[in-house]
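Below is one structure, written out as structure tokens; comments come after it.
Every protein chain of the complex appears in place save one, which is left out.
Then we have subunit A:
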Amino acid sequence: MAKMTVARAMVEVLKSEGVEIIFGIPGAAIYPFYDALYSSDIKHVLVRTEQAAVHEASGYARTTGKVGVCVATSGPGATNLITGIATAYMDSVPIVAITGQVNSSLIGKDVFQEVDITGATAPFTKHNYLVKDPKKIVRILKEAFYIASTGRRGPVLIDVPIDVQMQEIEFEIPKEIDIPGYKPKEKGHPLQIKRAVEAIESSKRPVVCSGGGVIASGASQELQILIEKQKIPVISTLMGIGSIPTDHPYYLGMIGSHGQKEANLALRQADLLIVIGARLADRALGDTKITDNMKIIHIDIDPAEIGKNVDTNVPIVGDAKQVLSEINKRISERKDFWAHEIKAQKKVLPDDDKLHPYDVLREISRAYNGDYIITTDVGQHQIWAAHNLYIKEPGTFITSGGLGTMGYGVPAAIGAKFGRPDKEVIAITGDGSFQMLLQELATIKREQVPIKVVLFNNTRLGMVYELQKKRCTGRFIATCLDGNPDFMILAKAYGIESMRLESKEKLKEAIEIMKSHKGPFLLEVVTSPDEPTIP
């Protein structure tokens, strides 16, 4: 046992958890921690607003499978994390967020930069802690990593008062973590697995709906074995894109209100829906009503998801990878693929001399052949990306699915590039989303992060503009982004190479220039405001 300050102990625990990188901004209430960080090997990435720190940690976590770590000071530093934490919570991303807090003797007195961040984040953290007893810091941090990275993953916040950070403790890492109220169940119930096998074998038109849980659990291979044995068409949620390759012969696309027709059609015709790691919320189901004629098998690691949005005939609580491999051991082979006709209906997109977003995305897919990590922001471009990009491997399509947080894309790409420096990372964004966190261009420059940003600029908040066009008979309000900067000059100001693409003739050349450029690059694609989300 060694004596050390709490701040130092925090850094030691981070090291013992294998943390290599932290995203954050320092401040007065977190300076002892930063001081302890100074003499460690952990890399710190200085962001330009705290929200970006969480998104970057999220991009890092989603590409590495490790826990992403972000740090902020008390008060506004902590509240700036909130959107990022809620985003991670909705998409089950493992994050440990550390915040400084005012002196513990001043808590509750509304002193400078004080805010009740554990109270504020309780609804959208998996768990959070306000550390009052310095002796508990090591155990709490260990628990935080354990909780964030097991079961249904999610963000955990630890709020540490500045006086606590400075106290001396005896440092000892506990051998095991035992939390009486937290025992995630990974193995599916054998009886339910048997029932699932029977239901699949006796179904005529089974469909798998694959969600983010398949990717989180690393169950893609098991999923492919199942669907190939039983010849089951696969549809996915936005979060589930990439759980099987998008060019797989049984993949029909994304479902929902912004989904692909073939996928929704298959969902409507199914007599058995196998939901894996998805919650089937409103956007995923769209207009589709689940009828009594459809049986449902629901596999999820979070028991609370089962039966919440849709009634389930066969509930299986467990880790998708484990449950699917159990099912695969028992399942027979089926002869015919029932959804040939649906699959054959693939929509033909207009091929004219105009430059459409899907042309750009398809050219990117072709040029890179899926050897990239894609992050997206939120809006029309997100759906364009979801429908048109070739996604080859699980975990290479990173988007804010649940919360729909504009501003997510670029910081997530930064985090992803730190996680997987060997991969090309491309952020697909729009002019509305991009400007929500565009100060991260400075982080890209400072840290020399060689990511590519493809910016679809239609000078609109496109998704809402389109909604107003359809639902408000063209009464457009607050959706035109007049006053946008010249993004070429903006990129130049940050010292980032850029290019503007306006015509179809230049498309191949532009993607080639972007691809061959070594450093960070911004490609602005001038887009018509009347380009629909779904052509």
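Everything below uses one rule, namely that a contact is a pair of C-beta atoms (placed from the backbone, for glycine too) under 8 Å apart; a residue touches a chain by one contact, two chains touch by 3 or more; residues count from 1.
Convention: contacts and distances are computed from a predicted model.
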- line: From "Acetolactate synthase small subunit", "Aminomethyltransferase", "Tyrosine lyase ThiH" or "Circularly permuted type 2 ATP-grasp protein", the UniProt protein name for the chain not displayed is "Acetolactate synthase small subunit"
Residue in contact with the excluded chain [from A:Val317, A:Ile342, A:Ile374 or A:Ile496]: A:Val317
- line: Missing-chain contact, candidates A:Lys43, A:Lys135 or A:Lys185, resolves to A:Lys185
Task: Using the touch definition up top, pick the residue from A:Pro190, A:Pro249 or A:Gly307 that touches the left-out chain.
output: A:Gly307
Touch criterion as defined above, residue of A:Gly119, A:Pro174, A:Pro249 or A:Pro535 at the omitted chain: A:Gly119
Task: Identify the residue among A:Ala9, A:Ala61 or A:Leu130 that touches the chain left out of the display.
output: A:Leu130
Statement: Per the touch rule stated above, subunit A touches the missing chain via residues 118-119, 122-123, 126-127, 130, 147, 179-183, 185, 302-304, 307-308, 317
